[in-house]
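Okay, so here's the structure we're looking at.
What you see is the complex with one protein chain gone and the rest in place.
Naming follows writing order (A, B and C), and every chain is counted from residue 1.
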């Protein structure tokens, strides 16, 4: 619903994609935030309910073009625009606005790495220096002080939440990490592309972007920070016939003397008090359907039959913990709110 | 979470099916109700999270056998047991308990009709006389006073919400109603049956129970009450490869002089102020995915090309408005609470 | 594989859609036909395997632009081009070529009806007079003599195969026919449209084109011919989350004195010796998954509980009996071959 007087007034830039819709779904239930402004150039003039009928009945503002936005009506913006475009738009926003950017534009601290993977120079390097990488559980203190948060990519969330504590605890080798990831289709957005048609996705599975997916440098950046030196990983994403969910099956080499129990202990120590990240009981494997629609990340750890190896499995909903939920969590931290506000809903299963 | 002191203390009998899980999902967010007791004979001794991992983390009581239940711990029960068994169990409950029964056992006011369709005499006819049929929008006053509410079947909800007002308004003939219904798989419950295996359901569609589905007499009971005389309908259910949702495409004959606009007007008049039942904009067709996970019912009306006919389409989530959500709505009314409590969540799409 | 000397040399115009691919799948197994030419303007220069990897390994000719086609290399063409474009292209083909057109361009005998439903005048009315409507089981004699066959639409196949014999036998009223059809997604083709994305189609069902789908006049044309006078029907299509299949649930009013057994007898009499159309055993309901990948049509008949009514259910695979298989069947008849050649494969289940 529209923002009330005691609420944070939120704008959503690029509201007509799946991530934008998911932000709306979460924010209309948020007790301390209200949606004051939504842009969607292609759908400007329409109601959100015309674009997403499931979001009818909230008295939301109509969709407008971004150049019609009156920035004094909002206290912060979520930016869901395509990469590249995003940098200049955020650079042009009033400085007093807090920003959570859900594109890839400010995730890579090294603008040269950005240029290498995205094929053009970074357009707002000074903002890049200011931006905080918003994987809340790992960067809470920085997010609290941030004006501009780069919301992490969906795959990097699923990979870093289990791996960063394991590397930091010295439980695994950073040099032999294989991340086999399976994703639902909404990770590709709502753009009309042949590859995402029902008939091309249903009833089958395939790998894509093998050894060249753009989430790779983001994962390596996070793991490298944990290791204190550059890290190269294998990251192989697969498209799975489901709407939501990422499951990362991660094959790791144990540090000398470590075993799977040590990995469980390291993760338990790190996440025991976290509201959204949980170890599953020993011997059980987390499933994406157990986090569908929620902001939770579940992690399981198994000993491998190959001596000195272990298997770590994590699951998230790519649209929630992998995008909109993570963004709301960041907003909550940036504004000093209870971190779980707007994010309490349980998974929807089946 | 477990009931707090100022909350209605709720018991769920038969909590290990999909309907039980859905009740838990809704009730853990309910501000004025708490779960105090859950039974599941086959899974007694387990935590609910062991049976439904997506429901972990709420401090719920463990599952127990029904004969271990201490009824003084609860103020009301939701009964999700198989038909037949239900009648005697409810008959044995302390009279002070309010009951919402989600089985078919108390839906048919005429115990002879029950005996005809279920193949055995009704085992609690005196309770049947007391039971109120709990399609809240149509029976709100009676539900408010009820001790025992018979929660309606999923198909009957989708059929009666649009049809009862149309018959009562005299807009359509009660004698030529064809209800072609498409349902998701969870309507069949969690029992392990070949017919509900993924490989038997996915990537295809078929009709079942043609001219003999047990929801037929329930629909005819409701429409007959509206018409003031017995009514026979065509009701043909189809199994569709989706988890949740019922779409009822209803072919009706208009009363003399009536047109599709009159039907829209009748429905708008009836439901304009209802929180959960909505007419969709003219010319648009409601989709099950726009109510998935929510307690909403959407209704669309189209003129037919056949003169004197119209097409009415309704959609619900069979586990929510067709079962658990409807049941919570009834509880809210029975206890004088705000009818939407615990039911505010928007649909989950995609 | 490419045509051998003793084979009919076939061209496929518009080979890069699902219907084109399905023609290839069937024709590479056809003992008396070979593919000599395939056009696909957007993919010209590529191999068919580059567009459809499942069709690798047959030594097929590369895709070319239609204006590069050398017509002396082929004896007949299957035309899978968009409606409108098709009329002029077929008008420009050498007269000696036999043609099976899979578009809608020549299905409606009355060019005024075409103009009304397609929004522009017919561009080849003289060809329209020559065209034979190719629902083989109902028009075999005419197809045998035809040069240009208009392959029927997928929904009209599913509707007419059961209904035409019933009307001709006088078993049902032609004035009260309701066709509730459920279709898989491939009926919409391979074009990249938002409405056909996995996330928009999976896990839900909805009606579309209510009271205005373009297959309606085609159905009414066929039923009108059977009735000997104009007929108006209700036809309501629904999009179902599956790749292939149409299920038509048809609600009919019985002629005076007729019952469901009479309908079964009429269909049995008509189709007993047909290789592709079959009555299912009494009391069973046909399922789309039982015809997936095959050229079969299954039909079931049920008495309705409403006196004087019956329910007829038919299923086909929209890409086979509803498109490419029907087209090959027509080719077989046009060339005097065994009608089942290339069409013998059983359904693929699961």
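Definition applied: a contact is a pair of C-beta atoms (placed from the backbone, for glycine too) under 8 Å apart; a residue touches a chain by one contact, two chains touch by 3 or more.
Because the structure is predicted, anything quoted here is derived from the model rather than measured.
Asks: What shown chains come into contact with the chain that's not displayed?
Replies: Its contacts among the visible chains are A, B, C.
Asks: Using the touch definition from the top, which of C:88, C:193 or C:346 touches the missing chain?
Replies: Of these options, the touching residue for the absent chain is C:346.
Asks: With respect to the chain omitted from the figure, which of A:243, A:294 or A:326 is a touching residue?
Replies: A:243
Asks: Which residue numbers on chain A touch the omitted chain?
Replies: Residues of chain A in contact with the hidden chain: 176, 178, 180, 182, 184, 199-200, 202-208, 210-211, 216, 232-234, 236, 238, 240-245, 247, 249, 251, 285-290, 292, 302-307, 309, 311, 313, 315, 350.
Asks: Counting contacts across the full complex, list the positions on chain B that touch the omitted chain.
Replies: Residues in contact with the chain left out: 18, 185-186, 190, 192-194, 196-203, 241-243.
Asks: For review purposes, identify every residue of chain C that touches the missing chain, sorted by number.
Replies: Touching the chain left out of view, chain C contributes residues 18, 21, 25, 28-29, 52-57, 185-186, 202-203, 243-244, 278, 280, 284, 286-287, 289-294, 298, 344-350.
FYI, only the chains that are shown with their structure count from here on.
Asks: Looking at which chains touch, is this a line, ring, star, complete or other?
Replies: Shape of the chain contacts: complete, all pairs touching.
Asks: Among the chains, which one keeps its Cα centre farthest from the Cα centre of chain B?
Replies: Of all chains, C has its centre farthest from that of chain B.
Asks: Quick check: how many Å separate the C-alpha centres of chain B and chain C?
Replies: About 39 Å separates the centre of chain B from that of chain C.
Asks: Cα centroid separation between chain A and chain B, in whole Å?
Replies: About 36 Å, centre to centre.
Asks: Quick check: what residues of chain A touch more than one other chain, meaning two or more?
Replies: 18, 185-186, 202-203, 243, in rising order.
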